[in-house]
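== chain A ==
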Amino acid sequence: MSLLSLHRLTASYGDSQALFGVDLEIAEGEAVAMMGRNGMGKTTTVHCICRMLPAHGTLVFDGHDLSRLPSHRAARLGIGLVPEGRRCFRDLSVTENLIAAARPGHWDAARVEALFPRLAERRGQRAASLSGGEQQMLAIGRALMTNPRLLILDEATEGLAPTVRQEIWQAVAALKAETGMALLVIDKSLKELRWACDRAVILERGRSVWSGTMAELTPEIGERHLGL
Partner candidate 1 sequence: EVKIGMITTLSGGGASLGIDTRDGFMLAMEAAGRDDVEVIIEDDQRKPDVAVQLADKMIQSEKVDILTGIVWSNLAMAVVPAATAQGKFYLSTNAAPAQLAGRGCNPNYFSVSYQNDNLHEAAGAYAKSEGYTNPFIMAPNYPAGQDSLNGFKRFYGGELAGEVYTKLGQTDYAAEIAQIRASGADSIFFFLPGGMGISFLKQYADSGVDLPVMGPAFSFDQAILQAVGEAAMGVKNGSNWSKDLDNAANAAFVSGFEETYGRLPSLYAAYGYDTANLLLSALDVAEPSDAEAFRAALKAAEFDSVRGEFSFDTNQHPIQDIYIREVIKEGEVYTNKIVATAIEDRSSAYVDECSMN
Partner candidate 2 sequence: MADPVLATHGLSKAFGALQASDAISLELRAGEIHAVIGPNGAGKSTLIAQICGSLAPDAGRVEFLGRDVTQESTQARAARGLARTFQTSALAMEDTVLQNALLGALGASGRPWRFFSRASRDAALLDRAEAALEAVGIADLCELRTAELSHGQRRQLEVAVALTLEPKAFVMDEPMAGLGQEGSKRLTGFLDGLRAQAPILLVEHDMDAVFALADRISVLVYGKVIATGSVAEIRRDPLVRDAYLGDEA
């Protein structure tokens, strides 16, 4: 049974419709990449899953119908979000950012700091004054503090140095292997997605137009839907 399943999902910002029918299945422990050009609805889909934007259609997580739950209830079911643009709590220190999200489980501040030693160095610093990359690490750490079963990474490596990016992908892979956490990943680097994910869906103008395993994602498909 899949952990998350979306079927014919539609959503609008006020009068303008952004999603016209997105289908997506993620099984327990699976890593799925969501791809598409700029403005095709990837982030919108994520917002629907996290209940930050009302949606129509089927939206089921672990047997619970999400579409009636407020955002915090969806998160408590085990959906962790690393949002686009980081959105760290500016006026809180690094440690406080982590504490704010903490829920019981095997992730705690010490483990996050072990994963990102840079954060340990900046423990007391206000999030707003962190460098871009440091904020990104903090956003990932913060999502882990909720001990999610599904971790959503929306452009989580944006603005990270190549070395750090590699570290993060390794950490993500390790997480998956170790804890059986499922992943929904949005990222622009196809190379890294191939490495980290099992399957992919492609969105185009608010619709899911292709899905399959990473092996099935041929250059032709990439060219047609992603403009590669």
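Picked so that all candidates are chains of the complex that A comes from, given by their letters.
FYI, a residue touches a chain if its C-beta (ideal position, glycine included) is under 8 Å from a C-beta of that chain, and two chains touch if they have at least 3 such contacts; residues count from 1.
The shown structure was predicted, so the numbers you read here are calculated from the model rather than taken from an experiment.
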Selected neighbour of chain A [touch, this complex] from 1 or 2: 2
Contact set on chain A toward candidate 2 in their complex: 13, 16, 36-40, 43, 84-85, 118, 129-134, 136-137, 155, 158-166, 188-190, 226-228
